[in-house]
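One chain of protein is taken out of this complex; the other chains stay put.
So, chain A:
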Amino acid sequence: MAKYEELDVRATGDLQDLEMADSQPEITIRRKGRGFQSGEQRGDGVHGSEFDKLSSVDSAAGRAQKSIEGWIVLITGVHEEATEEDISDKFADFGPIKDLHLNLDRRTGFVKGYALVEYDNFEEAQEAIKTMNGAKLLGQTLEVDFAFVKSANEDRGRRAGGAGGFTSRSRGGYGGRRSDRRSVSPSRR
């Protein structure tokens, strides 16, 4: 905390801030914003602990994670003038669509560029991904994959064949948020 306060991002007037992390090459990070000046730490938000999680029961699903009722497929590269019907026409071929979100750009009112589709079964979702990833819709190439995956720990446990369940980490924030903000060394996990 005290260490952080030495680092006044606006003090020099320019936004260049040369970073030197221990035994890491020099990295220049441009920092901006009043948020860097407030030192408060909230323990009740995303930096807290004990979050609800869905854990996988289906090892045949590979890295995909089942949602509470079905399997959620993400479609990107969706044309801004595409309609829900365009999406459901294509994606109902693999199974009944239980739910569909085609969100709009709040500024333009056109489609933001992605859609989320729910199937009951893993096989339906997998078939949709296999067939539609790389397909075209209204002249644009789609990318299609599961929206949710198992946590990295869970996936490692699965691959190792062990019962490597998810272990909760209470450490929150970006790279050890308050105490060692100077350090920007990657992959501190």
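Keep in mind that, in the parts below, a contact is a pair of C-beta atoms (placed from the backbone, for glycine too) under 8 Å apart; a residue touches a chain by one contact, two chains touch by 3 or more; residues count from 1.
Methods note: contacts and distances are computed from a predicted model.
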- Answering from "Replication protein A, subunit RPA32", "Cyclin-like domain-containing protein", "Sedlin" or "Mago nashi": the UniProt protein name of the missing subunit is "Mago nashi"
- In the full complex, which bits of chain A touch the chain not displayed? Write them out. 27-36, 38, 42, 44-46, 48, 50-54, 65, 67-69, 72, 74, 76, 99, 101, 103-107, 112-114, 116, 118, 143-152, 172-175, 184, 186, 189
